[in-house]
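Shown here: the complex without one of its protein chains, the others still in place.
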Amino acid sequence: MKKRIGYFICHCGINIAGTVDVKRVSEDLASYPGIIHSEDYVYMCSDPGQSRMIEAIKEKKLDKVVIACCSPTLHETTFRNAARTAGINSFQCEIANVREQCSWVHKDKVKATEKAIKISKSVIERARFNESLEPISIPVTRRALVIGGGISGIQSALDLANSGYEVVLVERSPSIGGHMIQLSETFPTLDCSQCIMTPKMVEVSKHPKIKLLTYSEVQDISGYVGNFKVKILKKPTFVDPDKCTLCDECTTVCPVAVPNEFDLGLTRRRAIYIPFPQAIPATYTLDINHCPGLVPIACGKCADVCEPKAIDYDMKPEILEEEVGSIIVSTGFDLYGKDEMAEYGYGTYEDVLDGLQFERLCSASGPTMGKILRPSDHKEPKEVVFIQCVGSRDPEQHCAYCSKICCMYTAKHAMLYKHHVHDGQAYVFYIDIRSGGKGYEEFVQRAVEEDGVVYLRGKVSKIFEENGKIRVWGVDTLSGKDIEIKADMVVLAMAIRPSKGADELAKKLKIAMDKDGFLSEAHPKLRPVESVTSGMFLAGAAQAPKDIPEAVAQASGAAVKAVNILSQEKLYHAPTVAAVNSTLCTGCGMCVDVCPYEAVSLAEGKANVNEVLCEGCGTCMATCLRAAASVKNVTPQQVHNMIIASLEG
Amino acid sequence: MVTLEELKDNCRQILKEGKVKYIIGYKRKNGQYMTVPAFLDRIEEVDHLVWDPSCIYNLVRYLRDEKMRKEKEKEPDTRPVGVIVKGCDSRAVNILIQENYITRDDVYIIGVSCEKSGIVDEKKLTKKFAGKDIRKLDFAGNGKIQVTCGTKNSVVPAEEILADRCIECTIPTPIVFDVLFGEKTDREVPDPFKTIKELESFDTTRKWEFWKEEMDKCIRCYACRSVCPMCYCDECVADSISLAVKPDTTAEEKAHKIRWVEKSPVISENFNYHLIRAMHLAGRCVDCGECDRVCPVDIPLRYLNRKMEKESLDHFGYTAGMEPEKPTLVSCFREDDPEEFIL
Amino acid sequence: MKMEEKFEPKIVAFLCKWCSSAGSDLAGVSRLKYPPNVVPITVMCSGSVSPNYIFSAFKKGADGVLVSGCHPGDCHYMKGNYYARRRITLVKELLDFIGIEPQRFHMSWVSAAEGAKFTEIISDFVKELEPLGPQNKLRSNL
Amino acid sequence: MEKVLLKKDLNSWAGKLGSYDIYAPFKSGDVWGYELMENQAEITLDYPNTAIPPKKILFPQREVLFEFEATQEGGMEIREVLPDDTPKIIFGVRSCDARGLAKLGKISQGGIEDVYFTRRRNQTVIAGLACHNPPSPYCFCTSVGGSPHSLEGMDILMTDLGDAYYLESVTEEGVKLMGSAEGIVTDPDDKQKADKEKIHSDSEKKILLDISDMEKINEALSEIFDTGLWDRESLSCLRCGICTFSCPVCHCFDVNDEIIRTHPLKGKRVRTWDNCQFPDFTMHSSGHNPRSDKASRLRQRVMHKFRYFNENCEEFLCTGCGRCIEKCPVGIDIVEVLEKAKTYEK
Partner (left out) sequence: MKNEYIPKPARIISVKEEVDGQRAIKTFRTQFLEPDGFSYRCGQCAMLSVFGKGESMISISSAPHITDYLQFSVLKTGRVTTALHDLEKDDVIGIRGPYGNGFPVEDWKGKNLVFVGGGIGLAPLWSIVHTAIENKDEYGDVMLIYGARSSNDIVYKDELDGLKKKMTIHLSVDNEEPDWKEFVGFVPQNVMDKKPSPENAIAITCGPPVMIKFTIQSLNELGFNDDQIYTTVENKMKCGIGKCGRCNIGEHYVCKHGPVYSWEKLKTMPQEY
């Protein structure tokens, strides 16, 4: 049967009619092949305008309509809904933009009218071969996976769980808590980090909807939004947490001592250990890398002393398979280490510390029980130099970006130092002070005014040890004077890097990373918590350096985004996706290479489109040498006819 | 240098062992010095095998026939097919592998090195030895070719009679092979894109006059795409002929195939056909030059593909058929790909 | 005596939906003016523009063809414009090689904010094409 | 009528033929082809043979059959497009090609007449040229009922005597044409007559290929229809169209509509050369393809030329010009195939 197309041109008051002779257009189009009905109307988008369209569709049994009006971004949905009301598929309604792309940009009425005709004809040619499509529906597994158990992951997990959805929280270390649990106090309120963090950790461990998998890593992931299948490797801790009574006998007999990660090497721990007293899950872990050996058992002392027989040397790694509908990635950050940053004597001089080490020094539960003492001689440092932007904002040698939180935590460190060592002097070398945030600027001012912290604008050129002092050479660029400080301790505000291993995970998840290795958001402004992969969201410092409130806010945001998916029984996806003609496809795989969404794969030598993942960009279509791929309703056939119509016009 | 006897022995051996289904090689054309493709499935046929500077065919093209044959058979013999390849031909095999058209196991690649010379252009040869009774061509080493006329041998610098493509060839040794005969060498070419640069230096009008005259000659016999190992599509996009039709192909699908190019051999259609082909060969053409050779009206088709080859290299550092495990030229990008021309 | 009609070049512009088409919408919203010689064809992404479209447009009588997409890094589909850039580079070189005036084929990056740039590109394009006269080289001579 | 024309006068003869479109061999690059000559001074007959036979003049690769245009009233106006009626001369046609034209003429007139070919043929005079030496090592005209100086299909046969052409009229048209050369031609003397005869008889001996027992070929072919010969011989075939497009008697075509304007519809119905070696030649729209493999297509080409046509018309659909052998990019040799066909053991 011939197509029965209706054509409507909107005057848009004088917006269109002022430059385009709409009567002439409508008359001209009336004789165009397939046009059964052609009319002009003053405001097509108005209720009477839409009614006219609906009436015409019903009366003249139209199966397609083209409305020449404003940009489709404005009223495409309006008219498509109206078309559906009239009983035709919404994809049988197309918009010809004769306002923004014609009447508003031209003056010559004759030429603008001709152009409006060409635009209309070309859109009619598109409509002529439009398929009727229904949104693609996808069932949803109504559970979520959160990767990373720092504050962001915890927040996301709790928000999701409290919304009623099951959450699998995967943490690679033996305890959740991340970096926040290492901190002493938090800016700008100086409340105790552990005090506000532990209740959340406990809540996670007690929450009936949260399945906590610590000492575990995501190994493999397949599927797509709403239907991910995740393989998780659960590494053996060799300790049964249910039996363990936390008596700590095992650590006393363990012959091995290694640097304690939690205290960043400021203390040592045993091969069997609990990372920190408040660890969740509250249990011990046998660190296989440092244990003298299990196969064959080389030592066995810990098991010997364990009364409840909680230690099981035969524990094996487990692979767990979980099905989830949505994933939040909150893999956090690491600080620049000594491998990356050797300039300032970090790793060489004992009394040159990084920010996290200083946090541990300040912490009441830290290695010095809250006293600030030099690691080298356990004396109280009287002059401490804090250096900001170590590795940050240095495009030539290090990271080009600003690590964002250093200004604030350095101010906090200086302040905390003064609170501990009243007669001490804190110096801060800075490039700029970035203290945007609620109460932040006031906080920095307090450090300067109340705690007498000396801020020096400039870079440190050299640090070296001499006579038990660390000599810091620098320049105060404000006064232009060379500065030399004989410090007792130096604290470096190291650049923030994506957590180690985040890149591998990103590859498994097929989430893009930016050039610095942080995970890429789908849109820098409008989709800051979504990854480019549908159904996966980002939280916390994995996406970019951020402070706790920001991380928590993003985590909650990500949780809501995940709920957007999980709260639905089915997801709907635009059906204008690619399709492959398998007769023509030779399976060369070029479309697989170019697809930005990993939506195309090869099966039995033919390309296959996962319609759920496909966004319909059509790059496969232009890449395919055999014209086997095409995007529904923007097929090469349609574009070919549009080209002809726009040139014949 | 390639020893023909060794090559033959290897072929006999793999046939004897049943390692290959058959071998695609070269044999003499009916008592003449030029060769034709040979399909050897019996050991005794290997006696006729030839390798000399007349072996111009890119035999990789026949892997397509083999694949089609296999697809038709109910219980196909899945042993590999032996194929004799030169440097350029081997890159064509690589592309077929890169594009999943064949697997590495489908072929037993018998590489032969062109070393410092290459394959002779029959037209140049007959011009140079006009009126002489050419009997035989041989590689004479050191970039020379021995031409036997009657009973007289003359050794000439290869460049004088080489096919154009061979003159500009920098990869005379197979990139991929199961067994290689002859020496692995490169070929120093002062400017492999000299001809293209010359054409580029023409002004717009002169370029157009040049190509218009060439395209006007095209009779659309499609020998160019028929001989091309890369043109393995069942149905060419340029003139969809509904050849790729299955019982479930709908009438609409057949009816609405786009005719980018009409059958009429007029300039606009000829241009469209050859432009589409050039685009489709960008990053895939290995400059085996076969399209150029087979053209019955002597359109220098190679130039179009060679131009694309040049741009692929200049802009994107890409050479076709070198790394089959990597994406193709147009299915990858670098963020810093040049874009001076973009407004 | 009949005045010789002024040559009005015909331009087909393939605009990606998200940036360039939106940019040309902005030109409209801003009431910028450019010559009416261009007919836009909105495609999803510049990465979906097949060389066949371009050749076909010339064959059907286009005097100029424009392909326009998002700036690198801004593609709605992340990478489509990078692929387009490679492909179109080759088309550009090829057309130039066979003697099509380089002024007849352009690619541009026009963001949704660059209404003014779109206006300028079209105005310049028309100006460039006017002295060249009709494109008859690739036009169908069936 | 028999006359002698000095070679130097060929151009002035051509100059007298102003009312005709003159086609003659023309070399572009390394390739000879028949071209419409704008400048008579460029006419030369010193050439081997053209790549594409002169059938392209009488049966052009693209022929517009008619034009159609939708009328305002919803009808369709159909305008027949006939070849223009300017008389034509083709100079230098070789005997094989002239015979080819004669065969095409028979095909065109058999059954329903093909208006386009007939009309062109009727207004064309063939001034052919006998061969001294076979233009190609693959010539085998003498094996298929022809000769290097065959008169079939000619209006005039010219024989190169060195400094002059010996002209023999074959048809009334030829006589008329030779009449126009009055004043610049002379009557041949006995030596010239003898020379011509000698050239003719010598030229036959120079043909290198000779297929024996051609009278038995029909029978031989009829016995090997279903044999493996065709698979074997077609192995190297590329499925291109060179052999048939360059054949002086291959005449298959396709008919298509070409659209000039889609709305209101205007277009042309054209026929273009087609080719039994293209895989889509016999393709049905259902997807059924009776000759889907190379072997059956090669068989069709050989069978049609040497058996089917022979059974209908008692002659071969081949003039032995050797082009398909010479031009085949992979050395498929129809003579070789025939030889094998004769001796093929099932």
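Read from first to last, the chains carry the letters A, B, C and D; within each, the first residue is number 1.
Please note the rule applied: a residue touches a chain if its C-beta (ideal position, glycine included) is under 8 Å from a C-beta of that chain, and two chains touch if they have at least 3 such contacts.
All values derive from a computational prediction rather than experimental measurement.
Participant: So one chain is hidden, and I want to know which residue out of D:P48, D:P137, D:G179 or D:P290 touches that hidden chain in the complete assembly.
Facilitator: Residue touching the chain left out of view: D:P290.
Participant: Where the complex has a chain not shown, which of D:D85, D:E113 or D:E223 is the residue touching it?
Facilitator: Reading the full complex, the residue touching the unseen chain is D:E113.
Participant: May I ask which residue of D:M76, D:V175, D:A194 or D:L208 touches the chain that does not appear here?
Facilitator: Residue touching the absent chain, from the options given: D:M76.
Participant: Could you list which residues of chain B touch the chain missing from the display?
Facilitator: 242, 250-252, 254-257
Participant: For chain D, which residues reach the chain that was dropped from this view?
Facilitator: Against the left-out chain, chain D lists 65-66, 68, 70, 74-76, 78, 80, 82, 107-108, 110-116, 118-119, 225, 251-257, 259, 262, 265, 267, 269, 271, 274, 276, 281-282, 284-286, 288, 290-291, 296, 300, 303-304, 307-309, 311-312.
By our rule, only the chains that are shown with their structure count from here on.
Participant: Where are there more C-beta contacts: A-D or A-B?
Facilitator: More contacting C-beta pairs are found at A-B.
Participant: Could you give the separation in Å between the centres of chain A and chain B, each centre being the mean of its C-alpha atoms?
Facilitator: Chain centroid spacing, chain A to chain B, equals 48 Å.
Participant: Measure off the straight-line distance from the CA centroid of chain A to the CA centroid of chain C, and report it in whole Å.
Facilitator: Centres of chain A and chain C (C-alpha means) sit 36 Å apart.
Participant: With centres defined as the mean C-alpha position, give me the chain B-chain D separation in Å.
Facilitator: 31
Participant: Send over the residues of chain D in touch with two or more other chains.
Facilitator: 258, 270
Participant: At least two other chains touched by the same residue of chain A: list those residues.
Facilitator: 594, 623, 636, 640, 644, 648 - these are the residues of chain A that touch more than one other chain.
Participant: Over in the complex, which chain D residues touch chain A? Could you list them?
Facilitator: 261-263
Participant: Which of the residues in chain D come into contact with chain B in the complex?
Facilitator: 28-31, 33, 51-52, 61-62, 235-236, 238-242, 245-246, 254, 256, 258, 270, 272-273, 275, 278-280, 283, 285-287, 294, 327, 329-331, 333, 336
Participant: Which part of chain C faces chain A closely enough to touch in the complex?
Facilitator: 8, 10, 12, 21-22, 24-29, 31-36, 39-45, 47-53, 56-57, 60-62, 76-80, 83-84, 87, 119
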